[in-house]
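In this view, the complex is presented without one of its protein chains, the others remaining in place.
Order of writing sets the chain letters: A, B and C. Residues in each chain are counted from 1.
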Amino acid sequence: MALLDVRDLSVVFQRRGTRPVTAVDGVSFTVEPGQTVGLVGESGCGKSVTSLAIMGLLPRRGNTVAGEVLFENTDLLKLRPAELRDRRGRDIGMIFQDPLSSLNPVIPLGLQVAEVLERHQGRTRREALREARGLLDAVGIPDPERRLKEFPHQLSGGMRQRALIAIALACKPRLLIADEPTTALDVTIQAQILTLLKELVDNSGTALVMITHDLGVVAGLCDTVNVLYAGKVVERAGRHHLFAEPRHPYTDGLLQSVPRLDADRGGRLHQIRGSVSDNIPWSEGCAFAPRCDRVIDDCIGETVPLLGGALRCTNPVPKEVPV
Amino acid sequence: MNTMRASEMQAGRRRAVIAAGVVAALSIGMVGCAKSDRDSGNEGKAAGGTFIFAGAGDPKNFDPIFNDDGESFRPIRQLYDTLVTHKPGTAELTGGLAESWSNDPTGKVWTFKLRQGVKFHDGTALDATAVCANFDRWYNMKGEAAQSQMIYYTDVFGGFAGSPDAVYDNCMAQDAGTAVVTMKKYKGAFPGAFALTAFSIASPAAMKQYGSDTVTQNGDSFSYSAFANEHPTGTGAFTFGGWNKATGEITLNKNPDYWGDKAKVDKMIIKVIKDENTRKQELRAGTVQAIDFPAPADRKALANEGYKVLDRPAFNILYLGINQKNNPKLKDLRVRQAIAYALNRAQLVQTKGPGGSAVADQFLPNTVLGYAPDVQKYEYSVDKAKQLLSEAGATGLTLNFYYPTEVSRPYMPNPQEIFTVLANDLQAAGIKVNGVPRPWNGGFKDDVQQFGKQDLHILGWTGDYNDPGNFVGTFFGRPKVEFGDQSMADMFTAIGKADATVDQAAKKAAFEQVNRDLATKWLPAVPIWHAPPAVVTTKNVEGLVPSPLTAEQFNTVSLTK
Amino acid sequence: MVRVILRRLIQLIATVIALMTLVFFWLRSLPGGPVDALLGERATPQTRELLTRALGYDQPIWVQYGRFLKNVVTGNFGNSIRTGEPVTEVISRAFPATIELAVAAIIIAIGLGIPLGYLAARHRGRLLDNATIIVTLVGISIPIFFLGYLLKDWLTQDIHLFPPSGRITTGLGNTDVTGFFVLDGLLTRELDASADALWHLVLPAFTLATIPLAIIIRITRASVLDVLDEDYIRTADAKGLRNATVRKRHVLRNALLPVVTTIGLQTGALLAGAVLTEKVYNWGGLGTLITDSISGGRDYPVLQALILLAAVVFIVVNLAVDLSYAFIDPRVRVK
């Protein structure tokens, strides 16, 4: 049985005096216990919104969430706010993009770690702080005793992100959602954080939803990958499959736009034409059509279905025929 | 720069919480008290025998000789007595500490027969020596600081020991009951001036004990003796109970062994409330029983609500001064007359005059000796004005009209309005007016009385004692910058002569002539109105007799339930 | 921290000296002034001359300035022209009155302002919010002297709900210990006096509080809204913390930072507002003193001292605010 089963999730933003915008458009995917699933796509493709919707962290005003988010067969979307709060941080942890702004600037680190333990495991402040010390140690923050009393601005970016991880994993959740956990960090730190994440989830058997625009990250740790475009899943495949032979032109484009060491020198880097803003509503056909190299007349007209629950394309990249 | 420990953080938060609590408590508390206290507040109202009078300003101190303003004189009048005083409600002289007084033919020697058995508040007796001690004290006052504060003395007695124009010579105690004061020369001001509150008789013993004569200059001002501030000692109907400056309350207690009618209330509090509107509201709220100087606009309303509006007989004058120095055209009598004709004084009195005010046709009220009923009146007539102007070849005349701001005087409740109306009238007669506002203490008095920058200005005067010299004498008796120096010598001499006349009948005639000539021949200024200031009391206040000199004696006041 | 305080103190002294010198020479250059103010309408040329010499105005200006500086340094500001007592006395008597009033006003402004602002923010866009916004806007736009005037007319005349003016009922104010009447009453166990003083305090305090209250509400509301869409609030929610915890620990504390600064800035507004409020309610404080010392006869010694005092208070308060700011916001502390 799936740990997390997202069914036909869609989110519509509606601000006063503007046209409604469909940020997430019927996304479905599942996460098995201990599995690591990637949500990939350019910024604005709706991947972060998806994660927030799952956690029920979207601001109440001005948007409507539809579909089901089954976590161990209970639909999180149907829970009362209080019940949801009981699960957040205990069953599902989350890590955010910008570690600095994601930590409260005026509260010492110790408390920020401890409070989640106090909340979900009924620890006293003293116990919680002692435990927090251990957690910081576990995520590789040197001299945790001192750090407990320090404030976010006194820590380095990497350490802040480690702290956030410590907070997210404090209560041993069964699912961890990481929303672009490394984009705000230097490349060297990125690697460290990723490896840290990897070993933590592996050891604790925590399932991980990794949200990123960086295929490199995906390649690093995801078991299966969902490629999102304009709020829809356009391709889903196992990591090796996806990298070996991407079928959707968009995925293909993404892959080709990643610089490769084994690429022949001077060969110019491929890029996807245009930007996210020039796409068309799915109702009118394939949203990617305007930017697609393989666009054909059939792409325009009516919505393209997710063929075999894995590929949303009328004119996919042909499978390579073994020579 | 140590960082804060978690425990401290807790403390911080706790502090915050406590603070919040206090806030809540206090704000609730306030409202609570607002309710619980309403009754006890009203008790304060007619508290037994305490009479609360709302005055309009702070007194300076309580040593008579160093004061010259009404707010200081009000309490002083209750604490002290003068040799000669006024019949209640009039400006007529009557016996004070002196049962009777006489003047020799030369008019220089004054003999006072003192009341028997009068005691100062400190128990010492009032006798001739005490009286003379006062006269000598004034005359021999040392130090510029002290002397500069004896405004009335310099005005009336000319100067101090050693000064050539000093009027006072000596004072002899013929016997315990008889004091003989000798002057170097006759002065018309006497005997009226003996009734001036500034010349109240104080206890020599107390003055000695509390070093009354030490006036020390400090920075831009002076500080006065313990006598003047904490221990004023006279013979008055009330004794000094203290001055609470924080609340602006001067407390006076009944003097049980007063020689005259003993005070009917046990206690009197003079409460200083500067804003006329607030005085009225306090009266309505019942927290005071009487207020001085109600706003002219409020008189009718208060009367309708059943308060007693007591008008003081007018003893003041508002005039339009004309300075002949800067603009030669003004030397021409016809131009000055044109100005007089141009002013619609009747309308001004009707629209802006406080109740009971009347158009003035000469510079003294009709109660004063020398008032001439038959002076030229200058009835309002634009045509006459225009005609005179053209005769004088002064058409298209432009005049600088100075008027004071930041001030309100009984004779001039609202200078700006008065100026606006007068200017308006002058414009109508074809005289261009260039209005120049100046703060009362911030330049007006300087510019007008020191430097004479103006062509026209409004100013006035409240009489001190019943003598024409105190009015016309003060204004036109000597050359004054205010009206353009040295001009019209004949006016000065005429007034001088009148003032020097000893025989009362002759003096009366002389001043009547002066007033006629002021109107017809000289016209150095145009009299505008006499505006009686009022006192308002609650229904239950009896026996308050308003005095033209604003010299009310409160021993006659009683509170009926 | 210490260095900060020191720098501010030095700055304060510099500011003050600059101010005093400015004021001194300016005042001396004006017509009228002390001599005029000291002499009533009856001044004769002789007395005028006597006085000018007595006050040393015949001496050259720099001599006067020297004397003035010497006095100031020795804490002697001369005597009030109107009352003749030492300026220091006059002011130390008026000071408690204004502080009492200002503190009451600040308590009201903060006590009502922060909760209201917070509620408005929580109910953003709903009735309560809009109502609050409108009220605050009017609160900022109304001339407070007129507001005070109306309150007085409505609540003290026909219905004697509150006293029209003054700090305490005539005759009750004899318990002068600290000069803070509410306190004095408590100290001397004369609770009725305290209550009476409080009762007198209500209207003036509310009048004076109007503008700070309005501003604090607006600032609180705005900053709460800002904090609400901060990432760390999302984190706190992601932790599943209880709503109450999130608000108390994470929202409020951050939201208060700008409010604290505002409160500091408002003390200035308070001093200014006191001038109007005190005139309306005949409140014997610094405000009244200022108006009197100007229109009541150009009482320059008092005026000088008052300007100095106002400056000192204003600067000191803001220093205090900065420090408290450093206390709440660790980021500032370290820098």
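The rule is simple: contacts are C-beta pairs under 8 Å (C-beta built on N, C-alpha and C of every residue); 3 or more make two chains touch, one makes a residue touch a chain.
By our rule, contacts and distances are computed from a predicted model.
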Omitted chain (choose from "Multicomponent Na+:H+ antiporter subunit D", "ABC transporter permease", "Zn-ribbon domain-containing OB-fold protein" or "NADH dehydrogenase subunit L") - UniProt protein name
"ABC transporter permease"
Contact list for the unshown chain, restricted to visible chains:
A, B, C
Sole touch to the unshown chain from C:V4, C:L69 or C:I142: residue C:I142
For the chain not shown, which residue from C:A14, C:I61 or C:V177 touches it across the whole complex?
C:A14
Decide which residue listed in A:A191, A:I280 or A:L306 touches the omitted chain of the complex.
A:I280
Hidden partner chain, touching residue among C:L183, C:L252 or C:A272
C:A272
Please identify, in ascending order, the residues of subunit A that touch the omitted chain?
16-19, 273-274, 277-281, 284, 289-293, 295-297, 300-301
Subunit B, residues in touch with the chain not shown (by the definition above):
277, 295-301, 347, 350-355, 405-406, 414, 416-417, 420-421, 424, 435, 437-439, 442-443
Which residues does subunit C use to touch the chain missing from this display?
11, 14-15, 18-19, 22-23, 26-27, 30-32, 137-138, 140-146, 149, 153, 226, 267-273, 275-276, 279, 290-291, 294-295, 298, 303, 307, 310-311, 314-315
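Please note the rule applied: only the chains that are shown with their structure count from here on.
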With centres defined as the mean of Cα atoms, the chain at greatest distance from subunit C is chain A
Chain centre separation (subunit B, subunit C; CA means) in Å:
35
Flagged in subunit A as touching 2+ other chains are 107-108, 151, 154
Return the residues of subunit B touching two or more other chains; collapse runs of consecutive numbers into ranges.
3-4
Note which residues of subunit B are touching subunit C in the complex, please.
1, 3-4, 12, 20, 23-24, 26-27, 29-31, 33-34, 36-38, 40-42, 44, 47, 50, 52, 57-58, 60-61, 68-69, 144-145, 147-152, 154-155, 159, 217-224, 244-249, 269, 271, 273-275, 278, 281-282, 284-288, 406-407, 439-447, 449-450, 461
Spell out the residues on subunit A that touch subunit C in their complex, using ranges where they run on.
55, 57, 59, 61, 81, 84-90, 93-94, 96, 98, 101-108, 115-116, 119-120, 151, 153-154, 164, 167-168
Under the stated contact criterion, what part of subunit C meets subunit B in this complex?
1, 30-34, 36-44, 46-48, 50-51, 53-55, 68, 71, 76-87, 93, 97, 104, 107-108, 110-112, 152, 156-157, 160-174, 176, 179, 192, 195-196, 198-199, 201-202, 205, 279, 281-282, 284, 288, 292, 294-298, 300-301, 327-328, 330, 333-334
